[in-house]
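A single protein chain has been omitted; all remaining protein chains appear in their positions.
After this line comes chain A, so read on.
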Amino acid sequence: MTIILVIIAFPFIWLVISSFKYEKDIISFPPKILADKYTFENYIKVWSTIPLLDYIKNTVIFSGGVVLTSVFFDSLAGYAFARMNFKGKSVFFYFVLLTMMIPFQVFMIPLFIEINKLGLLDTYAGLIIPKMTSAFGIFMMRSFFVTLPKDLEEAARVDGLNEFKIFLKIMLPLSKPTMLSLAIFTLMNSWNDLLYPLILTSSSKMRTLPAGLALFTGQNISFYGPVMAGTVISMLPLLIIYMFAQKYFVQSTAMSGMKE
């Protein structure tokens, strides 16, 4: 098991060490894991070779916007499916179920045309709006809300709260752990997404980290050092969050495998 731990960890350790090496040490053959001298040069250079600050800003706004809106809307819908009775509920439910089965890759071209026609291509709104809800999130929130006792909302109704306030003031606070898991899951997916932002952005000023790095590597494979530094910077935020919120990462994955 220790050998496997090394196999898993080695590429990361190697990446971090190499990102501090001089270009000549990176391309030396035979390769050495450790170099004689280290430098911050790559980390300084990467800011001037690619608009990394823009990439970071775009990724934060895109992921942040998606996480906030999607967790809220998914909770609303999940709550309605779990605890409310209304006409056509099962029809809506199958509708959501259906959308879960459709891969993004299949409808990306019309989506691109739609966003383009709405004049939202290359804007934050264009990136965020289509991702404001997800069938997976709705199902995840629903499976949490079904577990709550019925007395809860009845007591609140007697107290004269309307449906929205019951949801906001009583149900939502109770669902914090599930919401956090969903938030982490959504954050991870939007932070790492490549194809989606690649299609819906065209100027280099609007690119996210994965899209920016992918295009940069494609054009400049010779700049190993800055590419490595950029890769480290792009992975760091999620790794730091992972260190503090491991439980929620694992939970969000475990929940995706839950069957009802």
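As a working rule, a residue touches a chain if its C-beta (ideal position, glycine included) is under 8 Å from a C-beta of that chain, and two chains touch if they have at least 3 such contacts; residues count from 1.
The criterion applied here is as follows: contacts and distances are computed from a predicted model.
Per its UniProt entry, the chain excluded from the display bears the name "ABC transporter permease", taken from "Hydrogenase formation protein HypD", "(2Fe-2S)-binding protein", "ABC transporter permease" or "Pyruvate ferredoxin oxidoreductase".
For the options A:52, A:138 or A:206, the residue in contact with the chain missing from this view is A:138.
If you put the hidden chain back, the residue from A:46, A:188 or A:206 that touches it is A:188. Which of A:51, A:64 or A:130 touches the hidden chain is settled by the complete complex: it is A:130.
When the omitted chain is restored, the residue from A:68, A:170 or A:199 that touches it is A:199. Against the chain not displayed here, chain A makes contact via residues 1, 4-5, 8-9, 11-12, 14-15, 18, 26-31, 33, 73-74, 76-77, 79-81, 84-87, 89, 92, 95-96, 98-99, 101-114, 129-130, 132-133, 135, 138, 162-164, 167, 188, 191-195, 199, 209-210, 213-214, 217-218, 224, 227-228, 231, 234-235, 238-239, 242, 246, 249-250, 253-254, 256-257, 259.
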